[in-house]
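Every protein chain but one is kept in place in this view of the complex.
On to chain A.
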Amino acid sequence: MTTQPSGPVGASPAAYAPLQETSPTFVGMPKFPKAARAELANAQQRKNLRHATHTIRTKRGNVVREIDDWEALRVAGADLKDEALTHLGDYLEQLESSLTANGAVVHWARDAQEANRIVLDIVQSKHVDEVVKVKSMVTQEIELNEALEAAGINAWETDLAELIVQLGHDRPSHILVPAIHRNRSEIREIFLREMGQVGRPAPADLTDDPPRLAEAARLHLREKFLRAKVGISGANFAIADTGTLVVVESEGNGRMCLTLPETLISVVGIEKVLPTWEDLGPMLQLLPRSSTGERMNPYTTMWSGVHEGDGPQEVHVVLLDNGRSHVLGDRLGRQALRCIRCSACLNVCPVYERTGGHAYGSVYPGPIGAVLNPQLRGTASDIDKSLPYASSLCGACFDACPVRINIPELLVELRGTVVKNAGNTPESAAMKAAAWVLSDPKRLAVAQRAATTAGRLTGGKPLRSIPGLGAWTNARDVPSPPKESFRQWWARERGKGDGR
């Protein structure tokens, strides 16, 4: 863990160190414009992404239109998340006590390393060498699979897309459909090549027909589900007053991992808390419609601790901070913690649609990633400095967000932070010089005379490059200065003297 975080964003009253540390996977990633250029050159990926984002966007639009008071629902969603976040200490304590009363064991983790340590200790105490996993953003954030594998424990991803990513030694590119950058023929090759290395091989006559590919995944994973002793998940919601955890999914792999193993470990970001059971009413209308464009996702599992004779008889919950309390300290920035990871903002974003998820250098791509990462990790690294600029500020993400996170507002604020932290750059020096010149008419006149002299020297030809402003001028021509300024013309034609 290397990158040192910078100071807190915005007008935080104090530094709530430590921030989330940049994971080794993303250290040294090029900043967004550079990564994006490479991704843009991948025509196949751009085609896949365009198809995916437009399809999900249309589906979402259709099911959102079915609800006549969608805007009121969004407000309700934002309000209840704000209630939870602004009184997070109280609700976390309530969650802990109701979970404990239901027979779960609650752990607290300040950062990724601590969370991984807790999970690893539990897994090792069960003397197993493998675990089955439900797709979870938070365990990707803390790189739990890598931590388990370093200790000799295989962590099997069981969501079909995550399986494709894992077997392909790849990284996810979308929150909802992580393998969307892969074609069916690529998936077939990955299955044929890799499945046999880690378990039941793919059938030799496997075709690239999606039902056949899904069937291969079913057979490959079923033997793992049936023998697994430990399951690991995240949670979409954690309800304070009842001590209930909620996981929303489609394939049934979630249900397998949450109910078949003897021990279940759930890593839950502290921002996942909902105050009351009734809050699920709005959230379970907002999330599926915004995410997959369905009225409801196929499966939702809700469990409140240990249930005798049904499901895991040992249940652990790891409550994770990892930079979240730092984000909470920023009055404007804390709204990003309302995020329910639906990915609606990705599917409407013109920048994401063309560059894909890898260019963002994080498990949280797209517009929400562009605000969450610099807040969670600080703006010290090149990638985090560049993320607030990875947007056209068109505002589509704000309109699509089911919990009304004003992403464009946060991006502008973060750009300010990046500029402030940057100190002296050629650009800031140029701006300071311009301010000095423009604040005094005499200085301006001197500058204009210098410029018109230059204009006469360049003969009115456009300038191809200006030293120090390469990033600007490599894509733009700068017009040559005029041979005469307006003031000089006025003095010559109408005035007396030399136009001073």
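Methods note: a contact is a pair of C-beta atoms (placed from the backbone, for glycine too) under 8 Å apart; a residue touches a chain by one contact, two chains touch by 3 or more; residues count from 1.
As a convention for this text, contacts and distances are computed from a predicted model.
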{"item": "Complex member absent from the view - protein name from UniProt, among \"Sugar ABC transporter permease\", \"LUD domain-containing protein\", \"ABC-type multidrug transport system ATPase subunit\" or \"Anaerobic sulfite reductase subunit B\"", "value": "\"LUD domain-containing protein\""}
{"item": "Selected residue (touches chain absent from view) among A:A35, A:V64 or A:I164", "value": "A:I164"}
{"item": "Residue among A:G168, A:G329, A:P402 or A:P481 that touches the chain left out of view", "value": "A:G329"}
{"item": "Residue among A:Q45, A:N116 or A:T242 touching the omitted chain", "value": "A:T242"}
{"item": "Residue ranges of chain A at the interface with the undisplayed chain", "value": "12-14, 16, 48, 51-52, 55-56, 69, 72-73, 75-76, 79-80, 82-83, 85-93, 102, 107-110, 114, 158-161, 164, 177, 179-180, 183-184, 187, 210-211, 213-214, 217-218, 221-222, 225-226, 242-244, 250-253, 255-256, 259-260, 270, 275, 277-278, 280-282, 284-285, 292, 294-305, 307, 309-311, 319, 321, 325-326, 328-329, 331, 334"}
